[in-house]
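Starting off with a structure, shown below.
Heads up, one of the protein chains got dropped from this complex, but the rest are sitting where they should.
Per-chain residue numbering starts at 1, and chain names A, B and C are given in the order in which the chains are listed.
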Amino acid sequence: MKVLVCVRSDLPAPMARVDNIQRLMEEWSAEWAGVLEPSCRSALQLAKDLSGPSGGFTALSYGRGECRAALEVARAYGAVDAVHLQSAEGSLRHDGNTIARALAAWVGERSFDVVVCGNSSGVGPVPALVAGHLGWPVVTRVDGFKKFLPQDDSFRAIELTQRLDAGWKRQVLARYPVVLSVQSGFIPPQYVSVRRRKEAVHGLASNVTECELPVWTDGHAPAVLQALTPPKPRTKRTAVPDAKSSAADRLKSLMGPAATKKVEKPKEDEGPRVVEGSAVELAEELLRFLRKKEFLSNS
Amino acid sequence: MGQFDMLLSPAKIRHVEVKNRIAVTAHATGLNPNSYPSDKFIAYNAEKARNGVGLLMTMGSGSVHPTSPNSDWGGIHNWDESILPYLRKMSEAIKPHGAILMAQISHRGRRANRDVTWLPIYAPSDDPEPLHRDMPHEIQSEDVDWLVDAYVQAALRLKRGGFDGAEISAAHGHLIDQFWSPISNHRSDAYGGSLENRMRFGMQVIDAVRDAVGDDFLVGLRMTGDELIENGLTVEDMQQIALKIAETGKIDILNVIGSIGTTEYHQALTVPSMNYPAGIFTGFAASIRATLQENGFDIPVLACGKIVHPLQAETILAEGQADFVGMNRAIIADPEMPQKTMDGRIDDIRLCMGANEGCIGRIYVGKPMICVQNPVISRESELIPWRPATAQKRVVVVGGGPGGLEAARMAAERGHQVTLLEKSSQLGGQIRLAGKAPNRDAYTQSVDWLEGQIRKLGIDVRLGVNADEEDILALQPEAVIIATGSTARRLHLPGADAPFVFTARDVLEGGEDIGHKVLFIDEHHHQEGLSTAEYLAQREHEVTVISRLWIVGEEIDGTLRPDLYARLDNLGVVIHPNVLAKQVEADGSVLVENYHSHREWTMGPYDAIVVAAKGVANDGLWKKLKGKVPELHLIGDAVAPRGLHDALLEGTRVARVV
Amino acid sequence: MALRIVLALFTLVLAITMLGLLIVRMRPILRAMASARQVVRWDQPLYRIRSTAAQVFGHKRLLRQRLSGILHLFIFSGFVVLLLDIIETIGQLVYPEFSIGPVLGFLVDCFVLLVLAGVVLALYQRKVLHPKRFEGSDEKDGELILGMITLIVVGIAIHNSFFRLLEHPVFGMTTSADGHFLSYLLDPLWVRLGWGTPMAASIGYSVGYALDIGTILWFLAYLPTSKHLHVFFGAPAVFFRKLGTPGRFLPTATEVHSSGDSGISATRDMTVQPIQSFADMTWRDVLDLFTCTECGRCQDVCPAHQAGQPLSPKMLILDLRDALVQQTRGVESSVVRSLSLAGDVISAETLWSCTTCGACQEACPVFIEHVPKIVGLRAALVERGEVEERPQEVLEHWGEERNAYGKMPETRPAWRNRVTYHFKDLRRESAEWLWFVGDVASFDNDLGVARSVDAIATLLGGAGLDVGLLYDWEGSSGNDVLRMGEYGLFEQLATENMRAMERAQFERVLTSDPHSFNALRNDYPQLGFKKPIYHYSQVLQQLMTEGKVAPTHSLGIRATFHDPCYLGRWNQVFEAPRDILRRCGVDIVEMPRSFANSFCCGAGGGRMWMNEAGMKERPSEARIREALELPGVTHFVVSCPKDMVMYSAAVTALGCQDRLSVVDVGELVLESTGWQFARTSAS
Partner (left out) sequence: MSFDGAIVEPTVLVLADKSAGDWSTVTLELLGDAELLANKVGWTVKVMVFAAPGAVRDEDARKLAAHGAKEVHVWEHEKFGPVLVPAQYTHTLRSYLDESMPRLILCPSTPLWVEGVAAAVAPYGALVASDCVSVKLNVRSDLELVRNYWNQKTHATWTFSGQRPWVVCLHPGVAGVGRPNPALSAPVERHQAIVLEENVETLEWFPPHPSRLDLVEAERVVAGGRGIGGPEGFAELTQLAELLHAAVGASRVAVDLGWIPYSRQVGQTGKTVRPRLYMAFGISGASQHLDGMRDAETVVAVNLDKEAAIFSVAELGLVGDARAVIEELVRLLKPSERAEGARAGAAAALSNV
């Protein structure tokens, strides 16, 4: 089985602040090596497991210089080939479509059986877009693989477990060629020691293949990154009193039910609250709270 | 730290970066007797900046013109050049602490009080302000220029004084709001009628101020989110107004509050007390922010109105209801709140309970502000420089009410070895009882905080100890602080010893079988009176209140009284002012008289008579201990039955000298 | 004559066989040592000789456990006597008139009795007392040896007594006074029994002779497969032990000198090697395996073992020894070959249980070095990538953010905001002292840690010490990293710290964390770092001596002091913290386990960041219980931020906050000076 794993670089988690990212885009993108994006570590582990003790796999990255760290780790995990799709700009400036198209174009010219991609939060579109461009099926959120089936030419497939919504899982039989995506932590990765990293670096200099990232020129305007800003939460459509009702009613709705009720009610407003009572009362209080916070439906 | 990621993150207003989202909005303080920023006022603001407030707005209703004087409530006059040295002094004292400093500029229009400068007051139309009823002069089109110029000059003075920005007030029924609002604008010229016309004056002010101050100075606008008054502006109107203002590109931050200061009720509502839900107005800020964002405007919005807890503030920010949170009263109650939030010491924060009787309530009646639960506020020079004790003493505090708790806390902070004796099974004294009255539960936060601090300090607290002279001497104290509080006072009326006559404290303590039909004699005039009446009414009693005063519950804070009246009315409570009880008859009827004419008549009969009156000092123990211990102090109600603030103040004062 | 010839022949044949066997059995062991990595331990030869003498003849460490020390001394002394006896016995075989003289003869018999007494005591200990430390030891081996010793000394008594009966009739000698007083007691017995005839005495003599010399020879051949190899290896093990501060992990220049390379950095990689196979061990490590006496003292003091974790230092050594023996015996089945030392022979759980506290090494009478082996084996796991999820995350944080907590490096000095004293910025200014704060003190949100850092800062500030910080230039010292076996990462961290310290201008280093103290003091110098390093307790002691920190009132409390492993045992700093406590008027009550025998809190060697599932009792809680036993002690004094974290948690877990408070030395000093934190306001 020929396995390709797509890796990319990232900022160390505590550094992921907007000022660092902006600096990264403007100042360091050529030299900055980055660290391996965590889900790619799981992807590498899966690629390693899939290709078995004897077989090697290929690691592919894209962008400017920032993927050096990712390729180093890939080598330390046992990637025999390290390929880097070079682009004039850092990978941050590309949208998922451009990247997916470029990866698919590169993969399409070669004969891989399995392409493994990391997908940090499970909502990155790139792995699925790559599959879509290649016309391959995609198995997302893989969290383990069971066994190889006899690899005769007529039936080439692997058994995988896939995570679904709401805690469901399924086991699937996936035929090659196929794109797999993993989230970080789904496949527990091995530790790569500094020494192993360093040895991989020695090997890397001579082993990385640089390719030009194909630019998507089909006459359509691309997606453009306009700005990176600190988070500015969007305003929720909060329920404010209906402007059409009378002032007294508007006020009443602001006051909540407590204003008109005769019996005293514990206040439910000021931050943390500690309540005492019997187990039944507490349980009911808790359910009320969960409903208020929309963790439970009101039925 | 992740808990307050948004609250503590920096944000930009125009060209200026603010270090966090904690804001203090401009508010009155009553601290400026000459209407120039006093040293006390500057220190008060600097303390906020030092404790980490990011955006500090000051000078509530800072007046731009002599036709809108402020000295009746200790406000600032930004009328002429004479204020400049004070402004510079202020910015020099505050800005080094890293806060962004803005000040409010406003003309109060018909809300102004003529009897300071004895100039006529001005308004869009000749309707008087319902609150004080002074007749205004209708603004003529030729008046607009000098009015606008007053705003401009005031803003320029701020700029020259080293401030980062000015906030134009268009809230609280001030002049710009008066033009906007159909309740005060009945004009038919270019300044009345359509929304565009009604907005014209405000737009002229905004344009002129921005043109004058240039691009490197912040200009904010304070506005209501809904006037919440019949025929007034609604949130939909305000969304439109906000959009039109945003389109000018001249305003850098919108500060959204609710209500309008036009009636007693609405004036109270602008500073929502413990009677209102926390964050009552943030929905308005959110609606306006959403409208702005949907239309592509990126102006930061500040929400305010009973934002008391950092977690509450964080939620408001995280849900995108606002970009900044105004936490005035929260920071009055605990100036260190921002710093404690940064340090993650949330349970050390003294939470504002919305009592209002120290801050805004006193300002409305022309007195300088204090904080009912934090005795340090506005006594910074007296109480902040405290010293550790030179010699550790064995201090015994008798009484676990607020005064005793504060005395014990402070004495222990200073290094004394403190023993606190409390008769009942819990700490907090009468405040716990007061908290049982409807809508008064927040009042107990004051003693909750003290109790928490006392536990952290590891003070030896002994509950259920009804200490007598021997008990105390057995502890070999070097100092004794008596904080034994007060007992309920029974009225000296003929027949008042009948079994159906109760005190308000009897009612709140519960356990008494009180009849259905109740005559409530309010001789307390503070919350213990009417709140106990409400307590009874909530429990289906038929309640009639008599008071010899013509403002029933006169000592209740002006910002808590209107909605208390409203609730009592909803509960069917009948209130008779000017009525004095003379004699209780055996059948439950009461002989009363008109307090002014002395005309007598009989009310009732009633099933029960409840009397609320000031307490009786409980100082027996103090008298017994006199001369028997090296140091003996008497504080709080045991000196003379008063209130929470007096007890705390005396407690902290005495603990600083033992 | 015939008797002597028969016995001589017997001796000769037996000697050749047994010595042959000895050589055959010893060779693989020696070969294993020869093929192991070299480390040179010839420095300070005179001191080595002196201390070896003290340990071997003085039983310095052995006597820490009274009973077994004494019985061993009895038996051991018998071995010395054995030499005299062999000389005499063999001498008499050649020339019957030979004698060691009456004085020595008297001695021999005295020692025969002593040895017998020792054997009796040993049996009493093994059979009656049966201490837990023997669990897992080869008890049969021990008993067999005791039997052999008994045979030998009994043999001595027998042949000596029969020799006297043979002197005149068989050897034709005049009876001499040889000092063997036991013979005077036994001879009448033999005569009474009718064994006084020359024939019977010859038989008796032969039996005694065979018991003595025969057992000795048998013993020799038996030794290489027994724990009693320490008879040979014990003294060399003591002699070739690591000298200098015990806490040093990296080899010194002299230790690696002869490996042929010139520069240290070039050879360091070779000398600190993950132990993947026995070839990766040093010869000293191999020696240790065969020196182990299975006494179990290490197991007795091991915090991991007491906590119910799978580690026993004794079993670790024995399991390694057995694996090595299997390999040397040529059991070269592919199964044995494919077993990895770390993982198969010694399980990963066992290896990760170690807190690297060093109590085992401290207890070991033959100076076995357990910790380097455990760390070397951990390193093998690390290189293979077999690290548990949680520590893996922490290692990655160390690699990326240079702290265990995964916080932004810039936030390292954030604790500083709590104190008013201004520390110089060594990135720009120079100062006399560098305060190397360490990870835990900088980042942990434990309230006690914050309190203690504040106290130290206030004291340093108040004393007017010229102190600077490295701010974000500081990274984890790597002490735990090195001991988790991630050598490459340690090197990376140490190099970066040293580069920062080279760029900064300061005279000496002050550390508040014994772990950083250890790394900077002992391991960094091997990489070329030269500045003097102090623990803050030493600095406070000095400041108090100079009167710059002056207690104004006596605290008058009873407290116990916990020696941190990396301050006490590994660096021999015991007195400074105690001295300053006494100066503050603290009445120190020592716990039963104190000074070098201190008991680890359980956080060292990276344990702080590992899974604690399955622990019967956390070491920290056991320690707190120990302190609770002390009458009237109200304070548990620590001098290490990790201790603060662990013991605060333990006190909470045991619910004894009101009886015992965990405080830092610095806090108490501060309290006694009456200096206050600059509190900002009263509200």
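Operating definition for what follows: contacts are C-beta pairs under 8 Å (C-beta built on N, C-alpha and C of every residue); 3 or more make two chains touch, one makes a residue touch a chain.
Since we're looking at a predicted model, the values are computed, not measured.
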| item | value |
| --- | --- |
| Touching partners, among the displayed chains, of the absent chain | A, B, C |
| Sole contact to the chain not displayed, among A:Gly65, A:Gly78 or A:Pro233 | A:Pro233 |
| Options B:Gly54, B:Gly109, B:Gly258 or B:Gly320, residue touching the unrepresented chain | B:Gly320 |
| Residue touching the undisplayed chain, where the options are A:Ser9, A:Thr58 or A:Gln183 | A:Gln183 |
| Residue of C:Arg27, C:Lys127, C:Arg329 or C:Arg390 in touch with the missing chain, whole complex considered | C:Arg390 |
| Chain not shown, touching residues in chain C | 390, 445-447, 609-615, 618, 649, 652-653 |
| Absent-chain interface as seen on chain A, which is shown | 11, 13, 16-18, 21, 95-97, 100, 119, 121-133, 135-141, 159, 161-175, 178, 181, 183, 185-186, 218, 220-239, 242, 271-280, 282-287, 289-290, 293-297 |
| Touching residues (missing chain, whole complex) on chain B | 2-3, 293-294, 296, 311, 319-320, 346-347, 455 |
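Note that in this section only the chains that are shown with their structure count from here on.
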| item | value |
| --- | --- |
| Approximate Å spacing (C-alpha centroids) for the pair chain B, chain C | 68 |
| Residues of chain A engaged with two or more neighbouring chains | none |
| Multi-partner residues of chain B (at least 2 other chains) | none |
| Touching residues on chain A, where the partner in the complex is chain B | 230-241, 243, 246-248, 250-251, 254-256, 258-260, 262-264, 266-267, 269-272 |
| Chain A-touching residues of chain B, taken from the complex the two chains share | 6, 9-11, 225-232, 234-237, 258, 269, 276-284, 286-287, 289-290, 293, 298, 308-312, 317-321, 323, 351, 438, 441-442, 538, 540, 567, 570-571 |
| Chain A partner contacts - residues on chain C that touch it in the complex | 382-387, 389, 392, 395-396, 399-401, 406-408, 486-489, 491-492 |
